Structure formats: C-alpha cells, structure tokens
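Everything on this sheet refers to the single structure shown next.
Only one protein chain is missing from this complex, and each of the others stays in its spot.
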Amino acid sequence: MVEHAAKVRHDFLRHDMNFPHVWCPGCGLGIVLGSLIRATSSLNIPQDDLVLASGIGCTGRMSAYVDFNTLHTTHGRALTFATGIKLAKPNLTVMTVMGDGDATAIGGNHFIHAARRNLNITAIIVNNMIYGMTGGQYSPTTPYGSKATTAPYGHVEQAFSIAELAVAAGASYVARGTVHHVPQLDGLIKGGIQKKGFSVIEIMSNCHTYYGRQNGLSDPVEYQKYFKKNAVSVKKAAEMSAAEMEGKFSIGVLADIEQPAYVEEYQHIRDNACKEMAEKGEKKGGDCAQERRDEM
Amino acid sequence: MLKRKSKSEYVMKKERYEMRFCGSGGQGVITAAVIFAEAAGVFGDYYVCQTQSYGPQSRGGSSKAEVIISTKEIDYPKVVKMDCFLAMNQTALDAFFSNFETDGLLIVDSTFVEQVPTSGAISLPFTEIARELGKEIVANIVALGAIGYLSGKVSMENLEKAVIARVPEKFRELNIEALHAGIELAKNVNVDNLSHSPSLDDIYGHTD
Partner (left out) sequence: MQSSSEDQSQKYLLQGNEAIVEGALAAGCRFFAGYPITPSSEIAEIMSRKLPTLGGTFIQMEDEIASMGAIVGASLAGAKSLTATSGPGFSLMQENLGYASMTEVPLVVVNVMRGGPSTGLPTSPSQADVMQARWGTHGDHAIIVLAVSSVADSYEITIQAFNLAEKYRTPVILLSDEIVGHTREVISLPPDQPVPIFNRIKPSVPPEWYLPYEDNSRGVPPMADIGSGYRHHVTGLMHDAKGFPNFSPGVTGGFLKRQYRKLANGADEIQMTKQFMLDDAEVAIITYGCVSRSAIRAVRMAREQGIKAGFLQLVTLWPFPKKAVDAVCRRCRAVLVPEMNMGQMVREVRAVNQNATLEQLNRFDGGFITPAILFRKLMSL
C-alpha cells in the first residue's frame, strides 16, 4: 500500500522545481491533490490524455504540480479553456479545478452554462468559503454572519450551495465531499471522471489561515472536526428537516443522471450537416457562402 | 420641354453606374439589390459592389440597399450620384432621394407612392401586380424585372439565373413569374420619352 502510494506520487506529480507547494501548512488543498491523483491513477488513463485546467487563487496553483497536460488559466475562466480543449480533442479526459470564488463568482456564468450544455468535463470545486490568496475577503459561499476581511462587521449575504446550483443547472453528476472524508472523496472524483457529461465535485476544504482565523477555526485539526461534525450523508439528509440541517451540509452523490452529453450531440450535428449538404448536392465547407435571407 | 440626353445613351456610356433600392423593411429591397448585383457581377462580367443600411428592426422601418456596377475595379463602394433609384414606398422615397442624378432613372411603386419629386418618374404598380400573382411578398421581384429591363445593365437571362440561384426552390416558379411580369410592365415604358428631372441649373441658370 505504501509502495503503491509512492509510485502514484512518483508517476503523477511533477519532478521539476514545483515543490514545496505554495499552500499553508495544514491546508486542505494538499488532501484534494492526493485524492485527485489517486482517483486518476486508478482509472488507468494515459497521462498524455489527461488535462487539468485551473483558474486563479490558491486552488489554481494545483495544476502546476500534476504531471498531466496542465493549464493555469485566468481567474474564473478555466472551464472556457477546457471547453475549447475538449471540443478540439474529444478523446482527452478534461478536468478543471477551481476555488469557490473562481468558479461561482467571477466564473459563475461559465459554470452554469457548462453544466447546462452538459459538456464532457469534470469540474472539481474546492470550497473553503473565502478568498484565500488575496487575504480573506468574502466569497459567494461565505456563510451569513461570518467575518471576512471585507466583512469586518459580519457578512449579510446568503451563500451559494455549489452542488445544488450544479444540479439545478443541469449537470449529469454532482457530488459533495470534504477533505476529512478522504476515501469517499477519492471515489467521488473517480465517479465524476467516469461520468459522460458534465460532472461537479464540490469539496469542502479548510482555509484555517483566513476563514478559520476570523471565525474561530484557526486550527486545521479543529477544522477537520468541524467537517466531521457537520457533514451528513445525502441519504440521511433527505430524512432530516430544514431545522435539523441548519449549519450542516450533505455529502455524497447528489445527482447521477443519464442524459445526452455535448460531445456526442455535436457529432450528431456534424453527421446531419454532412447529410444535408449531400442531399442538396452542395460542396462541403468553404467556397460557397450563398446566404438565402432577406433583410438581416 | 427641356433638352436632355437620351436616357438609354446615358446608361450606355457610363463606366460606373450607381443604383439605390429602398422601401420599408420586409419589402425585400435588399434581396432585390443582391439579386441585381449577382446578375451583373456573378452571371455578368461587371465589377459590382452592394451595400445596405437598415435600422434595428427586421420588419418595418426604412431599409436601403445600393449597387455600384462598373467596367473597372470599384474604389468607393457607395453611391455618390444615383443613376437609378427604386423606391417601394413614399417614406423611403422622401428619405433617400438626395443625390439623384438629374439624368437618372427614378422608378417608384405606384401602389405606395403618391407624390413623385419629378415628372420624369416612372410609376409602376409593382405591389398590385404581385397581389394579382397571389403573393404581395414578390413585389420586390416584379420591381427587379422592371429595373433590370430599364437600366440596361443586365441581360434578362442573367437576371433570371440570379433569381433562381437566390430564391428557395418551392418559390421559384412564383418568383420567375413575378420577374417576367415586371419585365413586361417595363416594356411599355419608353425611357427616352420621359421628361428630364431638372437641375437647379436648368431652372435658375446656376449650378447647385
């Protein structure tokens, strides 16, 4: 087992000048990185066919550490770059890793539309309820009443529930895990990658440095206990009342549905377009832009 | 009556021929202009340039299309002095009449134009004819037939080819019928007998 773990690390992490990583001691992102490489290695996909695109922020730095085809893109836009890659080379396994601010504030539009399109991409969203790299400002998932460096008197906005948002937007596979429930997390990521269509894995993670310090969870071990105490399985949560769920969140698979995915749908468009052209006796592609339309 | 150049002679010697088609959005003036340009430039051997302007609405509002036809490569793509002006309604006629060449051809749809700015105007009932054919929407093609015949810039054969190339197959027959109705309408007009639209010089003895 230990030997196997060493081999996974050796094969899936870069050997270049990337370590030690940029994250604070005790940060949940290291656990997420571990889960990610265990999940991908277990699927026997050639590393040359794996793509990981990230955005900006602490989470955004994750892409530099894994030995895949990697992109560290602009803030909030990882999914847009991933869209281009997946559509240009559909044989590749394309994943993104984003933070809560990255995915649901600046990149919120891309997130819901990628889900709606049901693009064949796995989106891992690490939710630490705060902007870490910029110094602890409130994010779309900062809970009501919390403190942040831009909410010194307490936060008055309601938080997004990322996984529920993904379900509503039409993703095929939606799960939530935490950096405390690691074996489960490995499985959730694996399930997401295997799913045809858009999959979202929201991972509750700790930023004890910024969120924790301002909200009574400055110790990473205490933070882990917080996850342990407040995470409820999806099955159990379904039986609990709203009052009982107050301050808690569900973990597990929230949605796993079969529906047409974008890459396959677009192939139908190609087939139909070629068929239509052949029926009309028109030449494919270039050199005939005859438009039949009135006042445009 | 003022002395004037023969219109047909005028048409022949022009190296660059400038046309404007206007009407309300939905009257198909842009389509007519595009077909005319294709007849002259794709099926014929002229250099052509076709431009248009229209408001944000797809239907209603005024729309304007221009076609430049030349024996030489076209530099400036828009109308400087109109040699030929088709107006499908009064509003568009009034809005876009400026820079009409005094020796030019002014053709209006008498169905919607009551007041013409010059006695040299050719008023033809394009929309009425189209209604008789069963579909008002082909009024633009009736007009196209007339303007094609009167301008002398395209052969009727090329005009027909251009209509066939642009119009969806199920409306082909109707459109060809409309085109020929327009041509027949125009055959009754003697361009050289039309009175000439006077310039300020003609009236006041100085140029505008």
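Things to note:
As written, the chain order gives the labels A and B, with residue 1 at the start of each chain.
Here, a contact is a pair of C-beta atoms (placed from the backbone, for glycine too) under 8 Å apart; a residue touches a chain by one contact, two chains touch by 3 or more.
Since the structure is predicted, the reported quantities are computational estimates derived from the model, not experimental observations.
Checked against the full complex, the one of A:H113, A:K196 or A:K236 touching the unshown chain is A:H113.
Checked against the full complex, the candidates B:G41, B:G104, B:G148 or B:G182 give a single residue touching the omitted chain, namely B:G41.
Although one chain is not shown, part of chain B still touches it, namely residues 34, 37-38, 41-42, 47-52, 56, 74-78, 80.
Listed here are the chain A residues that touch the chain not shown: 14, 16-18, 47-49, 51, 53, 63-64, 67-74, 77, 79-89, 91-92, 109-110, 113, 266, 269-270, 272-274, 277, 284-291, 296.
As a working rule, only the chains that are shown with their structure count from here on.
Here the spacing of chain A and chain B, counted between their Cα centres, is 60 Å.
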